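Pasting in a structure now, in structure tokens, and then I'll have a few things to ask.
Every protein chain but one is kept in place in this view of the complex.
Should a chain be cited, it is by its letter among A and B, assigned in written order, with residues numbered from 1 in that chain.
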Amino acid sequence: MAQVVTTETTPQSRSMFGRIPAAYWLFGAFLLVLPSFASNFVMYQIFGWSFILGMIALSLMFLAGYGGMFSLAQMTVAGLAGYVVAICGTSAITDISQNWPWYVNIPAALLIAAIFATVVGWLAVRTEGIYTIMITLAVASAFFYFTRQNYVLFNGFSGFNGVFPPQLFGVDWRHPVAFYYLSLFWAAFWYFAVLYVSRSPMGLALQGIRDNPRRMSALGFDVTAHRVAAYTFAAFPAAIGGILLTWQSAQISPGTAGVGPVIDILVIAVIGGLRHPVGPFVGAFVYVILKSFSIDILVALGLGGERFQLLIGLGFLVIVFWSPDGLLGLWAKLRDLHRRDPLIGRLVRRL
Amino acid sequence: MRRFARLHPWWSVWIAIATLVLLYLTFAIWPPWLIGLIGKKKLFLNSLFNGITLGSLYFLIASGFTLIFGLMRNVNLAHGSLYMMGGYIGYLIGDWTGYWLLAFPVAFMVVGLFGVILQYFVFRRMEGEDIRQTLVTIGISIVLADIMLWAFGGDFYNISPPSWLSGPIETIFVTGVKRSSGDLIYLKYPLVRLAIFAASLAIGLGMWLAINRTRIGMLIRAGVDDRDILSASGIRVQFVFVAVFAFGAGLAGMAGVVGGTFQSIAPGEDIRFLLASLVVVIVGGMGSIPGAALGAVIIGIAEQFGSVYFPTYAVVVTFLIMVLVLAFRPTGLLGRN
Partner (left out) sequence: MRSGVQVSGRLSAAGASNALELRGVTKRFGALLALNDVSMTLRPGERRAVLGSNGAGKTTLFNCITGDFLPTAGEIRLYGEDITVFPPQERIRRGLRRTYQISLLFAGLSVLDNIYLACRGVLRRRFSMLRPGRNEPALLSAVDLVELAHLQEVRDSLVSHLSYGQQRQLEIAMALAGAPRLLLLDEPAAGLSPNERQALVEILQNLPEHIGYIIIEHDMDVALRVAEFVTMMHNGRVFKEGNPRELENDAEVQALYLGEVDG
């Protein structure tokens, strides 16, 4: 019998560690020792950025993959958290920034992001399925235009620069190694948190609502409340991603959560795959690699170096057309090919 | 109307009061206290008219969007790209031939044809998969935006209207009285905007007639109500779908020429107008053409008044309207429950 795939385990929690294949341990170890041989660029720009975008896309994956709700407002939630850290904490815009200590401004950022996400969720879940995309896109764009016009609080077009992480425990958290471990920690934390929650009553209820909302309400679940609660939960990985993103580039401006980045998060999650929390990170890694090396790739393809959007758009279309489950889906297909029973030609895993 | 009044007495009273106030503000000569309160009448009339003409542009875009959505449950997030494509095509045609009027049918046909291709080769293959179709439209909009950026660069393109349409004309609306002579001062307003308003009105009426009086319109209405009816009616559903998608896309293309004439075409406009049609359709009611008209006028006016009277928070006004509608009537003002 083939090993049980994580998405198909039962609520009976078996020993978590016994079932993890050796390859996963190796990969974990690789991520931990990476700073010993990788360059600062690789740690900070490639992996740090992938972890951050992965976390924000993870919050979309949680809503879309488990709840069937394609919220385009997750990048907006991240951007809002980044703004709150810049406004309440320290930045180069001393007129606005309050210089509150980190233990006030970070919880404030998480709280405000969670409240915002809850309100957005409450607005979006009042209508069914497909409207969610429209409503959340409208909310995301409204946030973008609002931050661009508002100078009192958001400092308008230019936003905030000089937003640095606090010097906690005497560590400079913007140093590539420290930032790498910081973002790795939070990415791993939210990866496991989402994996864990997916098997909890809340997570299972969400998946039930995705498959059949009417039946869930017939079973005694409050469908609307679960959906809204999912938005609230998903706000946290997005908000932490947003704070890290702000620290990484030391700035936040309307463009950080503009319509382009909002769509990019969806693209990342879909390219990676919405079936499993690892998907967003795979998608984010591919996106970051493409973005960092797009010039070389495009020149190799005989196009101008600046056609990154074309490349990512076409890649996205290819995935949506041929593998709706993203790169993860492709991987599963390839693996299943080798697992077919030679006599009956069916998958061994499936009864 | 009588039925509406019976069902919603308070709403009717409010609507009646608002109409009377609007009529007074439009036609009366403003007393000084009113000018002291909200500024000059000329400013007010200009924002009102700009709002209505902007609304008519929004209507041209959003009506196609809402029709496609209502019939095929396809949230076409590439609609803004179709608008922009129409604008660039209109610019090229105007530039080459010098005939502004020619830009409209050409943009309509080229973008409509593009719509046919999309519907026939792409969306037909994923019928009933709402989310996947929407994702595809996102992909298409990313690709189209970059191709257009590639071809036209980041410059602003302006389509210039013909000379017989340029310049302002004097309207019948009084803005004030000349203190010296006691003569009435009439509002001057750009003719091209009035022409566009009239054209949108004509297109809107035409669509309404087509949908309510013709056989294919009947089918579309039936399909919006219940898609199973369409397939049961024996008509070739695909034909209706392709026709509607082409028409909606063509309208967006034509709107691009309009937008390129009284504003301009540049990268980023696709997203701006996509957002506008989303908000219009959310406010007016998804899948409803009268809803798109109502939503377009409300959003157009709100945007113009917002930018004149509360410049910092113009977007917030639009957004607040959307949030209020969603909170109290999630299906939109004229949407079905």
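Throughout what follows, a residue touches a chain if its C-beta (ideal position, glycine included) is under 8 Å from a C-beta of that chain, and two chains touch if they have at least 3 such contacts.
On a predicted model such as this, the values are computed, not experimentally measured, just so you know.
A.B. asks: In the intact complex, which of the presented chains make contact with the chain not displayed?
C.D. replies: A
A.B. asks: Considering the complete complex, identify which of A:A92, A:I115 or A:A218 is in touch with the unshown chain.
C.D. replies: Here the residue in touch with the unshown chain is A:A218.
A.B. asks: Check the options A:G208, A:G242, A:G279 or A:G326 and report the residue that touches the missing chain.
C.D. replies: Only one of A:G208, A:G242, A:G279 or A:G326 touches the chain omitted from view, namely A:G208.
A.B. asks: Of A:F116, A:W186 or A:F233, which sits in contact with the chain we cannot see?
C.D. replies: In the complete complex, the chain left out is touched by residue A:F233.
A.B. asks: Footprint of the hidden chain on chain A, which residues?
C.D. replies: 4, 8-13, 196-197, 199-205, 207-208, 210-212, 214-222, 225-226, 229, 233, 350-351
Please note the rule applied: only the chains that are shown with their structure count from here on.
A.B. asks: Centroid from C-alpha atoms only, then distance chain A to chain B, rounded to Å. What do you get?
C.D. replies: 34
A.B. asks: Tell me, which parts of chain A touch chain B in their complex?
C.D. replies: That would be residues 70, 123, 126-127, 129-131, 133-135, 137-139, 141-142, 145-146, 149-151, 259, 263, 266-267, 270, 304, 307, 309-310, 312-314, 316-317, 320-321, 324 of chain A.
A.B. asks: In the complex formed with chain A, which residues of chain B make contact?
C.D. replies: Its residues touching chain A are 73, 75, 77, 130-132, 134-136, 138-140, 142-143, 145-147, 149-150, 271, 275, 278-279, 281-282, 286, 312-316, 318-319, 322-323, 326-327, 330-331.
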